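For this depiction, one protein chain was excluded, whereas all remaining protein chains were kept in their positions.
Chain nomenclature is as follows: A, B and C, assigned in order of appearance, with residue numbering initiated at 1 for each chain independently.
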Amino acid sequence: MAGAFRHRYTSAMSGGTDRRAAWRVNLGNVIYDADTPAGRAFDLLLIAAIVLSVLAVMLDSVSGFQRRYAAPLRDLEWALTVLFTAEYLLRLVSARHPAHYARSFFGVVDLLSILPAYLALLIPGAQVLLIVRVLRLLRIFRVLKLVRYLSEARVLSRALQASLAKIVVFLAVVLTLVVLIGTLMYVVEGPSNGFTSIPTGIYWAIVTLTTVGYGDIAPRTGWGKALASLAMILGYGIIAVPTGIVTVGLTQAHAERRHEDGTSLGARECSRCGLKAHQSDARYCRRCGEALPKVPPASGTG
Amino acid sequence: MAGAFRHRYTSAMSGGTDRRAAWRVNLGNVIYDADTPAGRAFDLLLIAAIVLSVLAVMLDSVSGFQRRYAAPLRDLEWALTVLFTAEYLLRLVSARHPAHYARSFFGVVDLLSILPAYLALLIPGAQVLLIVRVLRLLRIFRVLKLVRYLSEARVLSRALQASLAKIVVFLAVVLTLVVLIGTLMYVVEGPSNGFTSIPTGIYWAIVTLTTVGYGDIAPRTGWGKALASLAMILGYGIIAVPTGIVTVGLTQAHAERRHEDGTSLGARECSRCGLKAHQSDARYCRRCGEALPKVPPASGTG
Amino acid sequence: MAGAFRHRYTSAMSGGTDRRAAWRVNLGNVIYDADTPAGRAFDLLLIAAIVLSVLAVMLDSVSGFQRRYAAPLRDLEWALTVLFTAEYLLRLVSARHPAHYARSFFGVVDLLSILPAYLALLIPGAQVLLIVRVLRLLRIFRVLKLVRYLSEARVLSRALQASLAKIVVFLAVVLTLVVLIGTLMYVVEGPSNGFTSIPTGIYWAIVTLTTVGYGDIAPRTGWGKALASLAMILGYGIIAVPTGIVTVGLTQAHAERRHEDGTSLGARECSRCGLKAHQSDARYCRRCGEALPKVPPASGTG
Partner (left out) sequence: MAGAFRHRYTSAMSGGTDRRAAWRVNLGNVIYDADTPAGRAFDLLLIAAIVLSVLAVMLDSVSGFQRRYAAPLRDLEWALTVLFTAEYLLRLVSARHPAHYARSFFGVVDLLSILPAYLALLIPGAQVLLIVRVLRLLRIFRVLKLVRYLSEARVLSRALQASLAKIVVFLAVVLTLVVLIGTLMYVVEGPSNGFTSIPTGIYWAIVTLTTVGYGDIAPRTGWGKALASLAMILGYGIIAVPTGIVTVGLTQAHAERRHEDGTSLGARECSRCGLKAHQSDARYCRRCGEALPKVPPASGTG
């Protein structure tokens, strides 16, 4: 996920030659880059503002809190909205391709973060839109570009992508099971026991097979309990499948990363006997004793 | 699962010489095959009809919806039933071995998808049979033959089959535990706390060990809670076992697929006896001792 | 588990020379051995009787059923008790070491299966002991010796034994966490919200960390919910640990079994260059082309 984010970000930054004025380039470095002290300070400030803002949206929904602190909450919200508006405009101005930025994932999220406040001012009934501001949380992921976590995020995301086909097959089987079990329970238990319709039965089946088990609907008849027991034991086995899929995917993604880093066995070949798969610190061929070629320069963190 | 389905399908299609008329062969290609544009269009239409039909069955069970839209639902249902009947007859006609098809898994499912509607017309009390139409959902799996998902489904199904013996042992242990714990809780808590019989205790034990935890029955005495705590911690460890089994099975199924594809263990082939799957550092064929060709340039991710 | 059972069984059978009369040896073969037709028939009959007996104990606890079928249930119970008593005496008579058998795990289970019926006859208040008969279920595991499942059971049991030390460390951490979290919740929520004592808090913590979540006790205050949220996310990560432990243990147990079977790479060594790790079907050394020694005779199923 973060990998996809960063891809958009870099492609928005690197395409074409730079025709911006010097101050816009400098501004862009502060805003988009985290390698300079100014850029890092900007990022940390932004994270603080985002967290504060999301906390304000949350607390605003707690009725007791809202009644007592209505005024400070409104003031804080407006201060942050103005701040985020200024940031959005600066991003637009300093981006290499403003239109590109405005249509990118984070460009839309940035706009959605400030628009509701203005709309609620203009249209009286648009108060409910304010909830959209919680999307600001997504902007924190932009800062993940800062750190080594990106590499880990890419391993995770690659593992999930590699397992996608298997996960789709698995989901198709689970959804079919859920519909069949839910329908069966609707027939067995009936509306008088809470299974008022087939969709309700399917909802119960999902709650059960995922082992969430709220208990708002539960079988009451003997046959219903027997069927539910079978479904639970089935779900028990089924929950093991995605775990296995992800584990295998992660193992392979790790192996690929090691391979790319050149740290896996086998990047070099003996010039005399052709043996490969030498250990990373080997200087002589383990089969014929020939000196090995030097290690190629490490090709980045992968 | 999908692997087993396809097996039946292909065995129904390829046995014996083809004695059908040309139009029946062409019709069979459209209906059974997904590689032609007509075949793909037919499959997509069918999926849409199935999904629509299952949605109609679901909504029909929602009392509020059913009362308001009784007429359109009935009309839709009859249109789809006529469509599926026509499809069933066409499949029968165009199959290489009609009797074979009629007795196959999907042949029975196809029949069960249309029969209830006619039975409900003839026999007044057979309304409840209409629920059987939800089985139409299974027919979607026939379309899985379309795509690359089949290969993934086969890996999953092979992993589960290879783990079958271990899963049987595991289930035997779990069922014994569930009976013993359920009986013990029946003795400790007693009928006055909701554990009205041993089967109820076993139902509680299944709900608990699978971590579903509805809460419709829960221990109330101190000893009952202590025993339940032990059972939960036990279940905690137990749930790890099927996951481990499936993960190991999946890892092995993957290794086998790589082996079959000839992409692991060296893509090279012995020039004398044609044996493949040599180890990456092999210089002589392991079967006939012939010198192998040199390692080809790394041919991609495989 | 089954491995441990079988160990006791074989050690009870093979120690010392056989001083029993011929009819006792033959009887022992029928009772303890499953390789002869008579032995297999005896085992199947026994499983049927055990399942019937456990079902009778279960149904006996369902009050509606018990009232209606009191007489047949009692008759069935006595018939089975007489049968099991006869079996116990025959086992005692035909065992190589009767005292050894009587003190073995299954010897005690066999005795516990029949004793309660006689005690309930003698002592009026011993009715509750009848519940002990459900232990008869354990005797089914004796029949696992019949089949190839034993090998799988041994892999599972070896994986769990190898992981034992890690599981103990894990359980120690979990129990400490559970006590600390439970105490904290008792302080935060207090008796008025259902957390009536520290043991109750610990019970809640176990129900939560194992993701069972009955809902009979749930946090009601804001701080309680915040703390519970932290505990749940913690439990989320913690549940991954036993799974990882078991998966790694299973992978190693599999590798060991392959090794024992002689099917793993590397059982043979080239007599010219000393290379090992040949594929199982290799006939020539992959490095120097020398003919390999013949495969050693397969050393059993491990």
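What to note about this one:
The working rule: contacts are C-beta pairs under 8 Å (C-beta built on N, C-alpha and C of every residue); 3 or more make two chains touch, one makes a residue touch a chain.
The structure presented is a predicted model; accordingly, all values stated were derived computationally and were not measured.
Contact with the chain not shown here comes from a single listed residue; of A:P199, A:G224 or A:G237, that residue is A:P199. When the whole complex is considered, the residue among B:T81, B:S157, B:T196 or B:T211 that touches the unshown chain is B:T211. Remark: the residues of chain A touching the chain excluded from display are 1-2, 54, 57-59, 61-63, 128, 131, 134-135, 137-138, 140-141, 144, 148-149, 151-153, 155-156, 159-160, 167, 171, 174, 199-200, 202-203, 206-207, 210-216, 239, 242-243, 245-247, 249-251, 254, 277-279, 281-291.
Taking the complete complex into account, residues 165-166, 168-170, 172-173, 176, 179-180, 183, 186-187, 191, 196-199, 202, 208, 211-215, 218, 222, 225, 228-229, 232-233, 235-237, 239-241, 243-245, 247-248, 251, 256, 266, 274-277 of chain C touch the chain not shown. Although one chain is not displayed, its contacts with chain B can still be listed: residues 211-215, 243, 247.
Following the convention adopted for this analysis, only the chains that are shown with their structure count from here on.
In a homomeric contact, the two copies may use the same or different surfaces; for chain A and chain B, under half of the interface residue numbers are shared, pointing to different surfaces.
Taking the mean of all protein C-alpha atoms as the reference point, the chain centroid lying nearest to it belongs to B.
Touching two or more other chains at once are residues 199, 202, 211-215, 239, 243, 245, 247, 251, 281, 283 of chain B.
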